[in-house]
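With one protein chain withheld, the remaining protein chains of the complex are depicted in position.
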Amino acid sequence: MKRKTLNVKCENARSACGAILLIAGILCLSDSPVFAQTTLSPPQDIRVFDTPSDGGGSLTVLWSPAPDDSASIRYQVLLSEGTAVPDPAAMKVVAEFPANQRYVRESKWPWWTRPATGDHHQFTLRNGRGVELKNETTYSVTVARVSGEDRVIATPVQATPQPNWLNWNQMNNLLLALLFGGIVFYAISTARKREIFLRRIPGLDAVDEAIGRATELGKPILYLTGAHDMSDPSTIAAAVILGRVAKRTAAYGTDLLVPHRDPITMAVCQEITKQAYLEAGKPDLYKDDSNFFITSDQFSYTAAVDGIMLRKKPAANFFMGHYFAEALLLTETGASTGAIQIAGTDADHQLPFFVTTCDYTLIGEELYAASAYLSREPVQVGTLRGQDIGKALILGVLGVGTILATLGVLLDMQWPQLFLDIFKDVK
Amino acid sequence: MFHVARGLNMTFAERMLKIDRRIIFLVIGLCTLLPLLYPVGLPIKISPEVRGVYDHIESLPEGSVFLLSLDFDPASKPELHPQSISLLRHAFRKNLRVIAMTLWVSGTGMADQVITQVAREMGKESGKDYVFLGWSPGGTAVIINMGQDLYGAFPADYNGKPTKGLPVLHGVANLRDVNYAVSLGAGNPGVEAWYVFGKDKYKFELGGGCTGVMAPGLYPLLRSGQINGLIGGLRGAAEYEILIGQKGKAVAGMDAQSATHLAIIVLVIMCNLFYFSSRNRARQQGQLGA
Amino acid sequence: MIFLRRQVPLLITLITGVVFAAQYYVPHPASEQMLTSATKWLQIIGGFALVLGVSSLFHVHAVKIRRKEAGWGYSFVLYVSMLGTIAVGFWSNGKEAVDGASTAFGWIYNFMMVPLQGTMFAILAFFIASAAYRSFRARSREAAVLLIAAVIVMMGRVPLGEYLIPLSGDLSQWILNVLNASVRRAILIGVSLGTVALSIKIIFGMERSYLGGGKE
Partner (left out) sequence: MPIETIIGGWVATGLTLFIFTFLYKDNPLFKLAENLYVGVSVGYTIVKTYDTVIVHLIWKPIVENGEWSLLIPVAIGMLMLTRYVPKAAWISRYAFAFIVGVGSGLAIPRTISSFILKQIEDTVRPLVKLVPGEGVTFTWSLLNPASSLNTIIILVGVSSVLFYFFFSVEHTGPGKVVARTGILFLMIAFGAAFGYTVMARMSLLIGRLTDLIEFSDPSYGRPSLWLLGLTILTLVVMSRRSSSKQPKEKE
C-alpha cells in the first residue's frame, strides 16, 4: 500500500523533472541579464513526497547534487500551500543551508527504505517550528540555489503529507521479534517431544556437598527463597531448587529451616517440601514448621534471619531468588558463622556481594537453568534452549558483522552495509 | 572452610580473621567522621562521563527545555541530592526552561524541596522559569504518556496549578519538544527506563545520573551513545560541583570517601595476608601430620 | 464458568499484548492516540495496584495485633505511625510544602522518613567493610581477579587513591568503560532475550503465573 503511493509519487516527480528542465531553460532564456552574469544552474531532479513511515505532517525533498556544490553556494527550501504557484520567488523560505550539506547518506535510512543514492541532497520538512504542514493538504515545494545575489528556483513540485500505517524502517525489529518468537515456540515444542540436553550446572554439585557436610556436623540447613513473591521467575526457580534440597535433607535426615517473607510462597514451599520428603521415602521426618513466616518487612526479616544464623549456626546457607540491599547483611552474617554458603540470584546489583561472601554462586540465568535442569519442565527447558539459539545467532552476527565491517573499511566497499543495516536500530 | 586449627592452636592470623566485626564498624565510623570534621580538600579529576552532561547543557541555547527527573528516594539522598542541586544551578544559570518531576513517590517531598531551594537561590519563578510536576504512578507508563501528551500525564503541577498555559511550558506538547533530559536514577524506573520508553521513540537527548550501585550497569548505554553522559555517585556529583564552580556537600564528602576507601583497601590486604599465612600454616601442619 | 475464569483473562492478555506490540510499528495518529489513552489508564491502574500492595501489609499486621502475637506492639507502632501520617497528610492536603514553607506532612517527611530510610541503608556501609575484611579472600583465580579489579576501582574513584597512584584513575576508567561495559552488555543482551521470551510466553498463554496461584 505504502510502496504503491511512493512509486506513484516518484513517477510524478520524474515527469516533473522534465518540466523543470524545460522551465529552467525558459527562465534562463527569458531572463537574459541573469543568464549573462552567471552560470548558476537550478537544482536538478527535484522529488517531493510524503515522508514515508511516519505519523504524517511531514514531506521529504530530494534533489541531485550539482558538480559545483560548495560551502559558498546555498540551497533554500521553499514551501507554499496549494497546487498553483503563481510566483515561485514569493514562496516561503523554510530552510537555508550550504550546498555541501544535507545528503541522504547523513540521514538514518536503512538501505531498504532509502529513496535515493547517498550522494543526493535530502531535506525533511516537518510540521511545527514555523512550518505548518497539514495532513491530506497538497503543498508545493521547491528548492532554490543561491550564490551571492543570484537565486535560481526549480519548478515547484506538489505533494501531500499523510499519516502512514507502517514504519518500514523498523521492519528489522519486527522481523527479529517474529524470528525469536518462532525459535522459542519451536524449542518448546521440541522439548515437549524429546529430551533436550542441558549441561550440568556445577553449583548443583556444591549443593549436595554442602548438605553432606551439614549432616556430618549434625547442624541444620537454612534456605531462603528471596524477596519476590510467587509470580516472579526467580522465586519459582528458588522453590524448584528447594524441592531438590529437601529431598537430600530427607534422605540424610538433616534439619531444614526455610524462613519466609511471603505467606503464599510459604504455602507453596510447604507443599514442595512435603512432596520431596514423600519422594525420598521419609514422610515421617517431614515437619510442617520447617517452612515458617517471619515478616514481609525487608529489614525486620533480615534481622530475624541473622538471629537464626547466629543462634542455630546452620552448616549451610542457601540464598536463592531475588535479593535487594539485605543481601550483604545476610551473607556477611552467614560467613561469620563459618557456614558453607551457596547463592543463586538474578539480582545483578547484588551479585558482587554474593560472589565475594558465598562459596558458590549461581549467576543470573544460571539460577533459571538450574531450576530447568532439575524440573525438566518442557516450557522451561524449551525457553532456555530458545534463548541459547538466540544467543548463538547474536554471537554469529557479532562475528560476521565485525569481519564484514572491517572488510568494508579495508577494501573501501559499501556492500557490507547491506548486512550491518539489518542489525541496526534505525527509525 | 579451613577449620583445621581451633582453640589453643589458633594463630595470630586466625584470631585476627575472626575479629569481632564491631571493631571494623568502629574503624569505618571513625574514618568517615574525622575527615568530615577536619576536611583536607584533595583535588578531584573530571571524568569524560560527567563532562558529557556538563558540555551538553553548556551547549544549549537560552530558553531550551531541560527536563530533570529526580527518580530517587531518601535512601539515595546523599548521592543524588548534590547531583540535582548542581544540575539545577547549571540549568538555571544557563537560563534554560526547567521541567522537574519524579517517578518515585517517596522522593516527591525531597524533589520539591531541592527545586524550590535552588530556584529561590537563583531568583527563578515557578511557572515562568521552571515547573515541578510532582509524582505520578505507573512508572514507565508515565514516560510514554509524557511522550504522547505531557498534559495528559500531568494535568496539574505539584502545587495544583493546571499545567496547560504555564509560560514555562510554552511550545512544549510532549517529550519530543524537550531539548535535554537527565534522569537521576537510584533504580527502576530510572535512566534505563527513560531511554527505553522515552528517548528511543521521542528522540530527545538524554543524560544520566545515578547511584554508585547503578553506575557500572549503565556503561553499555553510555558506550553506545544511548545516554550522552553519566554522573556516577558522590564522585560524579563532586566533579559536577567543581565543573560549575560551586562546591557543596559532594566535594565535602570526598575526603571521607578517600579515607574509608583506603581503610577498606587496607582491610582487604590484611584479610588476604592473614588468610594466606593461616593457609600456609594449615598446609604445613597437614604435611607434618602425614 | 471455566471460560470466564480462565479463557477470558488469557484472551485479554493475548489481544492487548499483540495490539501494543504491533503499535510500535504503526506510526499512524490513530495508533498513537491508542497508546496515549492506554498509558494514561495504566497510570491510574498503577494507583490501584499500590493500594493492593499496601493493604496486604495492613492485613498482616492487623492479624498480629488481634492475636497478640509476639512483637504485636511493634505492629501497633506501625499502625499508629501509618494512620498518623495519613491523617496529617490529608490535613496538609497532601503537600509537603506550600510556597516553600514546610507543612506538618513535610515535617514528618523531613524529620522522620528521610533520616529513617537514609540510615536504614547507611548500615550497609559498615557491612560492606566487614565483608571486605572477612570474606574478600583470593581463594581461587576468579576470586583474585575480582579482588584486584575491586581494589583498582576503589583506588581510582577517590581523590586520595588517584593522588597516591596516579595511574589508578585511568586504569579504573578503562576497567569500567571497556571490561565492565562489555560484560554488562552481554548480560543485558542475555537478560533482554529472556525478557522477550517471557513476554512472548505470557502473551500466548504459556506462562500464566501472574494470574495468581497454580491451582484453579
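Here are some notes:
By written order: A, B and C. Residues from 1 in each chain.
We adopt the following convention: a contact is a pair of C-beta atoms (placed from the backbone, for glycine too) under 8 Å apart; a residue touches a chain by one contact, two chains touch by 3 or more.
It should be emphasised that the depicted structure is a prediction, and the values quoted were computed from it without experimental measurement.
From the options A:Pro65, A:Pro88, A:Pro263 or A:Gly401, the residue with contact to the unseen chain in the full assembly is A:Gly401.
Which of B:Arg97, B:Lys124 or B:His261 touches the hidden chain is settled by the complete complex: it is B:His261.
Across the interface with the omitted chain, subunit C contributes residues 4-5, 8-10, 12-25, 37-38, 40-52, 54-55, 57, 71, 74-75, 77-86, 89-90, 93-95, 102, 105, 107-126, 128, 132, 141-143, 145-154, 157-158, 170, 172-193, 195-196, 198-200, 202-203, 210-212.
On the side of subunit A, the interface with the absent chain consists of residues 170, 172-174, 176-177, 180, 196-199, 201, 297, 299-300, 303-304, 306-307, 310-311, 349, 351-353, 355-356, 363-366, 369, 372-373, 384-385, 388, 391-392, 394-395, 397-399, 401-402, 405-406, 408-410, 412, 420, 423-425, using the contact rule stated above. Those residues of subunit B that touch the chain absent from the view are 22, 25, 28-29, 32-33, 36-37, 75-79, 105-106, 108, 134-137, 140, 144, 154-156, 160, 195-197, 200-201, 211-213, 215-217, 220, 223-226, 232-235, 249, 252-253, 256-257, 260-261, 264.
The working rule: only the chains that are shown with their structure count from here on.
Put simply, the C-alpha centre of subunit A and that of subunit B have 24 angstrom between them. For the pair subunit B and subunit C, the distance between mean C-alpha positions equals 16 Å.
Each of the following residues of subunit B touches two or more other chains: 21, 217. Annotation for subunit C: residues touching 2 or more other chains are 32, 120-121, 128, 130, 132, 134, 136, 150.
Put simply, subunit C touches subunit B in their complex at residues 32, 35-36, 39-40, 42-47, 49-50, 95-98, 100, 106, 109-110, 113-115, 117-118, 120-121, 125-126, 128-130, 132-134, 136-139, 147, 150-151, 154-155, 157-163, 169, 173, 176-177, 180-181, 184-185, 188. Contacts from subunit A toward subunit B in the complex involve residues 332, 336, 338, 340, 348-349, 359, 427. Contacts from subunit C toward subunit A in the complex involve residues 21, 24-30, 32, 56-57, 60, 74, 120-121, 123-124, 127-128, 130-132, 134-136, 143, 146, 150, 187, 189-191, 193-194, 196-198, 200-201, 204, 206-207, 209-210, 212-213.
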